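A single protein chain has been omitted; all remaining protein chains appear in their positions.
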Amino acid sequence: MGSIFSLQQIINGLQLGAIYALIALGYTMVYGIVRLINFAHGDFFMVGAYAAYGAFYLFNFFLPQGNTMAFAALIMAMLGSGAIALIANKFAYKPLRYKPRLSSLVTAIGVSMLLEYLFSALPFIGPSPRGFPDLLAKHIYHIGPAEISNYVVIDLSVAAVLMIGLTILIQRTPMGRAMRAVSQDKDAAKLMGIDVERVISFTFLIGGSFAGAAGLLAGLTYPRIQPYMGILPGLKAFIAAVLGGIGNIPGAVLGAFIMGLAETFATAFNSLLGEGIAFVILIVVLLLRPNGILGEKTADKI
Amino acid sequence: MSAPLLSIQDMSHYFGGLKAVSDFSFDVPEGVIYGLIGPNGSGKTTCFNLITGIYTPTQGKILFQGENIVGQKPFRIVHKGIARTFQNLRIFSNLTVIDNIRVARHFTTRAGLFASFLRLPSFLKEQDQVRDETMELIKLMHLEKRAYDLAKNLPYGELRRLEVARALATRPKLMLLDEPAAGMNPKETEDLMNLVRRVRDEFKVTIFLIEHHMKFVTGICERVKVIDFGTTIAEGKPEDVVKETKVLEAYLGRKAVVC
Partner (left out) sequence: MDKMKLPKLAIAGAIFYVIVQILIVTGVLNGYFVVIINRSMIFVILAATLNLINGITGQFSLGHMGFAAVGAYVSGTITTLIFKLSPHVFTDNLIFIAAIILGGCAAAVVGFLIGFPSLRLKGDYLAIVTLGFGEIIRTILNNIDYVGGPRGLLGIPKFSDFTVIFLFTFFTIVLLRNLVQSSHGRAMLSIRENELASELSGVNTTHYKVLGFVVGAFFAGIAGGLLAHLLQIAHPTQYGFYASSILLIMVYAGGMGSLTGSIIAAFSLTFLTEGLRVGIDWLRDSVGIPIGTEWTMVIYALLLIFIMLFKTEGFMGMRESKVLIIEEKHV
């Protein structure tokens, strides 16, 4: 029993949680601003991983290995996913903005399928898994009996930097204020002169790029990428966002780390439980406390 | 004086920390047309929602025909004899007029799932009966020409009649009308007043309505209660109540009411 909650598992869980956090943030931001569960968000994560992969092979000709290369790959991952997010918003979600929400949800399913199967069908990307290149040499340190690699440090620090950046953006910039306004009341924000569509596009860009960053980190840490790699992490990150309170940014981070730890402990205990723990969490949350840990209660006016 | 049809006793309801209705008590005698008026946000629709079981009051009793209906599910309260229309019309847009009304007779049928799967004679007989009863109601409401039209294609005035017809189909003893005159011109309002009187007289239904439209209220209500911030501020005959200072104060400064 001791080895389930050991320091090693905690480290692994936090590492996983950091990646989930970056994905969950995108889900929660988009939901907060347009009340849409973007099913395709997990696929933005996948796109980021492939963008980084592509960047590596492209830049290999003129960039040295090591930190510069890794940083360039991160930028490309974020740009690639951000771009796909913007395109999805512009062509698939924006036209349905004022139609029933279910239509947008189903369209998001369509976008998700499109990305997965397109990447699978394109011969130069292909359905087979690819090994992610070693962007950075792996060093292993020890804390007591536990191993902690530099990848863990990288995952946690990249996530932390992005999260801090996001917090600054939201709290201290005009765009951040606009984002908060639109997520509270779209119509009122419009009346205040805010260009709502621009704010929404920007939110998709940021959310998508965070997923892309997560894709790079995942490629680095669990180095096999394939077109369907976004499905399960996307679903779990979404559940994490719901756990923390969908629409709530700190909630997404909290939920993600809980999810990462829960999944790691559950898998150590029993692999079947590990596969299913996310769904169990989902059902428990939705039935007992649908607003999540940090969510507020919203009453429906009849 | 027989017992009141509806008796609300010390009803209070809180939304979180916000008191929507407090220590509300009144009786609606059988056979009257009773009005509930008050400024926007005074708690009128909340009151209707509490009576019909959409919300359960934080405290208090709601006695309908002597029975406390607090805590019952809305559809059961409908079975007991309370029907309701809505402020913003809630009709079944993609169903025909006859289907809209028939749905409200469904709870009177006994035929189960298997009888309907197999279209047994007992089931068919019931369906015919429901259809005939519905057509009766449609004729009484002068909607025959529209019976097989989709509800979403009806003009506003006819939709209001449809909602009333649907509520009547549940054979209620008490009908709650939530701002039935909203958005109507004077002619339509006149027709509505006649309709409400007919419903009360021909169908023997007690009417309890919410309205802003003062001419409508004074024209049709026999008794009126004024509420603000969830409590009563006046009650009595309409012509007396509208003159009371407290009532005028409650409306002063707010959006002008059609007088």
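All chains are identified by letter, namely A and B, in their written order; residue positions are counted from 1 within each chain.
Assume a contact is a pair of C-beta atoms (placed from the backbone, for glycine too) under 8 Å apart; a residue touches a chain by one contact, two chains touch by 3 or more.
Quick caveat: nothing in here was measured; it's all calculated off a predicted structure.
Among B:L50, B:V130, B:L154 or B:I227, the one in contact with the hidden chain is B:V130. Residue A:L105 is the one among A:I10, A:L105 or A:L294 that touches the chain missing from this view. Residues of chain A in touch with the missing chain: 36-37, 92, 95-96, 99, 101-103, 105-107, 109-111, 113-114, 117-118, 120-121, 123, 127, 231, 235, 238-239, 242, 272, 275-276, 279, 282-283, 286-287, 290, 302. In the full complex, chain B touches the hidden chain at residues 52, 54, 73-75, 78-79, 83-84, 86, 90-95, 99, 102-107, 109, 113, 116-119, 123-124, 126-128, 130-132, 135, 147-148, 166-167, 169-170.
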